[in-house]
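A protein chain is absent from this complex, but the other protein chains hold their places.
Then we have chain A:
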Amino acid sequence: MAKDDKHAPRTMPLQSATFSPEVNAEIRRAAATGIYDIRGGGAKRRVPHFDDLLFLGASMSRYPLEGYRERCDTNVVLGTRFAKKPIELDIPITIAGMSFGALSAQAKEALGRGASAAGTSTTTGDGGMTPEERGQSKTLVYQYLPSRYGMNPVDLRKADAIEVVVGQGAKPGGGGMLLGQKISDRVAEMRDLPKGIDQRSACRHPDWTGPDDLEIKILELREITNWEKPIYVKVGGARPYFDTTLAVKAGADVVVLDGMQGGTAATQDVFIEHVGQPTLACIRDAVRALQDQNMHREVQLIVSGGIRTGADVAKALALGADAVSIGTAAMVAMGDNDPKFEEEYQKLGSTAGAYDDWHEGRDPAGISTQDPELAARLDPVEAGRRLRNYLKVMTLEAQTLARACGKNHVQHLEPEDLVALTLEAAAMAQVPLAGTSWWPGKPGTTF
């Protein structure tokens, strides 16, 4: 065959796995703009997760409970260590901290309505407490953040618990940024800053450094609030054994552990995707830290980051958590990324399910925005109802799984009820690889 034969078979064009179309597009975007990509949400990459675990269920050696008739409780008490008034929740699924500023007032109100109707708590965020949120939230956790935007002792005393935020899963070691386009008059006033400027949230607290200082800070917060309120300490999924150990040492009633799938209102994509550990990899180390101090169940553990279903809830509890927390899933339940807004997502250069430019404030669903017209699209009553329904479904699902494992309380689920589908998940969750009695790193075994 002649060398210049145009009809000769040719090698198929092959896209590089390393320089994929997405990677090349990002290189071109960076070259054109000179700015790193900022977005909302949590890690989008595939990481070992609860989907990689299975419940074994009851059979000959275990006794199941009847699906709908036999009791399976879901209540949880948080803050039993030091607080005079621990929080009692009907379900072990709480709403994570999301700020007024990042979210519209309507969305915050809806979170309060939905959580209260389902018998659980919601949480403020960077920017302080709004009357809508307090008014609609039967149980409200007040976040104490490095920026201290809107922080005041009056609101602190109105809260049912205080969450000292050391870090979050989307960006352990990072601060925050609320871009100017979301700084309305009201947001600006609450944060004591001019309208329209980018508002930076520091990555460290301004008046304490390290766990020894935190112990004193927690003492101050307790003294100001009459030792009534549970004090949570929230950490990102970085070094869960040591972070949990030090949080307990500092006097926490509750440790909130947020894995890398946990969302943020806005930060650098490189931060979200490349810092921190998957939620699944964090839980057992945190539980071990509590057990090593004889504090498991005495200091409660709330796990967040990628919780979507009752199965996720049940698996997190089985691994030793006392409760879970949801953020992104709650937004989706309220209408975020709904395909009914597809046309508008397309105009924003995105598509339903992928929309993550929450920092730009142009959310068609009216959730991650301060634009009055967009925000008015979200009916707080209807969105609250949807959130309540979703929380109820997740609870029913978790109960179903717990009964199948023979437990009359979801908190009785245990690692022994689980197996893993992959080596990675087996190693992280420290439960056997399906079909074996072994996991990588199991004491007394070699790999």
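Heads up, the rule we're going with is that a residue touches a chain if its C-beta (ideal position, glycine included) is under 8 Å from a C-beta of that chain, and two chains touch if they have at least 3 such contacts; residues count from 1.
Note that in this section contacts and distances are computed from a predicted model.
Undergrad: Pick, from "ABC transporter permease", "GXGXG motif protein", "Peptide O-xylosyltransferase" or "Glycosyltransferase family 2 protein", the protein name that UniProt gives for the chain of this complex that is not shown.
TA: "GXGXG motif protein"
Undergrad: Tell me which residue among A:P194, A:P339 or A:G441 touches the hidden chain in the full complex.
TA: A:P194
Undergrad: Looking at the full complex, which residue from A:Q106, A:T123 or A:S147 touches the chain that isn't shown here?
TA: A:S147
Undergrad: Of A:L179, A:L348, A:L396 or A:L421, which sits in contact with the chain we cannot see?
TA: A:L179
Undergrad: Among the options A:I27, A:I216 or A:V393, which residue touches the chain absent from this view?
TA: Touching the chain that is not displayed is residue A:I216.
Undergrad: Write down which of A:F50, A:Y142, A:W208 or A:Y232 is the residue touching the left-out chain.
TA: Only one listed residue reaches the unshown chain, and that is A:W208.
Undergrad: Going by the contact rule already stated, which one of A:A25, A:I224, A:V270 or A:A354 would touch the omitted chain in the full complex?
TA: Within the whole complex, the residue contacting the unshown chain is A:I224.
Undergrad: Spell out, residue by residue, where the missing chain touches chain A.
TA: Touch set of chain A with respect to the missing chain: 33-35, 147-148, 151-153, 156, 177, 179-180, 191-194, 197-198, 200, 202, 206-208, 213, 216-217, 219-220, 223-227.
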